[in-house]
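Apart from one protein chain that is not included, each protein chain of the complex appears where it belongs.
To keep things simple, chains are lettered A and B as they appear, and every chain counts its residues starting from 1.
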Amino acid sequence: MSSPSTTVATSSPVVKWVLRLVVVAYLFLLLVWPTWFLVKNTFANGMTGIQEALADPDVVHALQLTAQIAVASVAINTVFGVGISLLLVRQRFIGRRVLSVLIDLPLSVSPVVVGLALVLVYNGQFGWFGPWLEAHGLQVVFAMPGMILATCFVILPLVVREVVPVLEELGEDQEQAARSLGANAWQTFWRITLPGIRWAVVYGVVLSLARALGEFGAVKVVAGNVGGETQVATVLVQQKYQGFEQDTAYSVSFMLVLAAVLCLVVVALLRPKEGKK
Amino acid sequence: MATASAVADGRPARWRRSASSGSLTAGSSLGLGVAMIWFSLLVLIPLSAIVVKAAGGGWSTFEHVLASEQTRSALQLTVLSSLAVTAVNMVMGTMIAWMLVRDRFRGMGLLDLLIDIPFAMPTIVVGLVLLSLYGPDSPIGVQIQNTRWAVLLAMAFVTLPFIVRTVQPVLEELDTDAEDAAASLGAGRFTTFRRVILPALVPAIFAGAALSFARGISEYGSLLLISGNLPGRTEVVSVRLFSFLEGGNLAAAAAVATLMLVVALLAIVTLDVVQRRVARRV
Partner (left out) sequence: MKTTIKVAAVAAAGVLALTGCSGSSSADTAHTVNLVGYSVLEQANAELIKNFQQTDAGKGVDFKESYGASGDQSRAVAAGQDADEVHLSLEPDVTRLVDAGMVDKNWKDNATDGMCSQSIVVMVVKSGNPKHITSWSDLTKPGVGIVTPNPASSGSAKWNLLAAYGSVLADGGSAADADKYMKAFFNNVAALPDSGRDATTAFTGGTGDVLLSYENEAILARQNGTDFDYVIPDSSILIQNPCALTTDASKSAQSWMDFQKSKEGQKLYAETGYRPLEDVGDVTVEGANDPSNPFPEPKKLLTIDKDFGGWGVANDKFFGDGTDGAPTGILTKIQSEAGQ
């Protein structure tokens, strides 16, 4: 949007190159080189590392479990995220500002705190709701629902933060026009609002997916680390690394990072298509 | 992002700030109700359970927890490290954002993607990755495992994108007219940067700094393998919390968690106030 200014700081070649050097060096040492090691260690023996990892039933189960939890929590979060965004932007109600601030809370909370919070409420022996829920057949802690809840908690703000600014920018003109022409709320949403925010939703979904695949601390606290049952891929990585199976740890790590990076690449490719301002 | 077009009959688009429809419709009320129930069950009730558990023992729980030198040490290390890393990020993040927006050389798209990698990487993998390069088998002879440098390094990795991503859109929107005007009036490069550009970026930098600090004090997975979790030396609050939790001492865990929530809240509020002050001064 703004063309590189030719009259300001960037015009001095010395400053420009110093800037480039510092930034590139920082990113290389902090980010690029360590990440390269992940790739190197995974493929140190060609494909055997990954093949052996995939031959381990615990690994396969952990990857499946991670995928299931990620998809479920992203799906739930998208629905609520879009809904909450609409409410925040289009409606006035008491506590709107407070809700807006609270939505951002999960970004500042340690994953271990998330786990503790959920355990205090949903544990079957001493939680607030846990015993009642388990008496009615729903086990939350040490089971799938708990892991999905933990993941939902940490990804909660991601969709909302993407959609809210776009909704604010879109304005209500078209929606009000549609309503005045007789469309009901659902039609207005489906045909006017949703297409307007679809890229924001996609970006939010992809970010949440990447984040959900990588969740570690919260799920570890809630789930109980039962191999082949409640052990997600990230927890498996720690266990394998400490269990003298570093190669498997690297292979699984690589697969997780690859999946998340693919998500980001997809978004990066999609972004130009949404049209320049 | 797509922008709405003006209304068909040619009237200028109305100022489109937040909601203009007054009270809630029936459908919206239901939606709000459902959303609030979900939000409560997921976030509000669990977080208040922590505060209740911590407060349940009265002040003695907090006293007991803070009396432990190990816990105090963990708190100090965590907060100070996160502050240091946030300060570095405020500088580096702005520089990186500047390069991404103002300096278009080949490979910039790749760099843009790289910045998002800390978002994409599971924290436990971050630990593994840093351990490969800066741990016992370091190919460059830099071994910082089990030291406080490891804590700083891991925090720097995971908080890298925050300030970059808050500053980047502001820089993109920034009109160069003011800069050109300043330059034509004879202002030097750094003066222009300091007086024209930086003030516009300050809100974004501080917003990103709040996120970076909060993320830093919450970090857990990446520190497990590389910091050594040495009590009184490289143990961070999250690790301490986890030990309390697994050890069945839920009251202490809740007390530490409450402290962390308060610290995060304080940081966010402080940065917001500082940012307003700085913005007003200019």
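Note that in this section a contact is a pair of C-beta atoms (placed from the backbone, for glycine too) under 8 Å apart; a residue touches a chain by one contact, two chains touch by 3 or more.
In this text, all values refer to a predicted model and were calculated from it rather than measured experimentally.
> Which candidate, B:Ser243, B:Thr258 or B:Gln275, sits in contact with the chain we can't see?
Going through B:Ser243, B:Thr258 or B:Gln275 one by one, B:Ser243 is the residue touching the chain not shown.
> Taking the entire complex into account, which one of A:Leu19, A:Leu38, A:Ala53 or A:Ile69 touches the absent chain?
A:Ile69
> Of A:Asn123, A:Thr188 or A:Ser251, which sits in contact with the chain we cannot see?
A:Asn123
> Which one touches the absent chain: A:Val18, A:Ala44, A:Val101 or A:Leu194?
Checking each option in A:Val18, A:Ala44, A:Val101 or A:Leu194, the one touching the absent chain turns out to be A:Leu194.
> For subunit A, which residues lie in contact with the unshown chain of the complex?
Contact residues on subunit A toward the absent chain are 64-65, 68-69, 71-72, 75-76, 78, 123-126, 134, 139, 141-142, 144-145, 190, 194-195, 198, 202, 224-229, 239, 241-244.
> Take the complete complex as the reference. Which residues in subunit B touch the chain that isn't displayed?
69-70, 135-136, 143, 145-146, 225, 228-232, 243, 246-248
Quick note on the criterion: only the chains that are shown with their structure count from here on.
> Using CA atom averages as chain centres, what separation in Å is found between subunit A and subunit B?
15
> Using the touch rule from the top, collect the residues of subunit B that touch subunit A in their complex.
1-8, 13-14, 16-25, 27-28, 31-32, 34-35, 38-39, 42-47, 49-50, 53, 92, 95-96, 98-99, 101-105, 109, 111-125, 128-130, 132-134, 153, 156-157, 160, 171-176, 179-180, 183-184, 189-190, 192-193, 197, 211, 214-215, 217-221, 224-225, 237-238, 241-242, 245, 250, 253-254, 257, 260-261, 264-265, 268
> Note which residues of subunit A are touching subunit B in the complex, please.
Going by the criterion above, the answer is residues 1-5, 7-12, 15-16, 19-20, 22-23, 26-27, 30-35, 37-38, 41, 80, 83-84, 86-87, 89-93, 99, 102-103, 105-122, 128, 149, 152-153, 156, 165-166, 168-174, 177, 185, 196, 199-200, 207, 210-211, 213-217, 221, 233-235, 237-238, 241, 249-250, 253, 256-257, 260-261, 263-265, 268, 274-275, 277.
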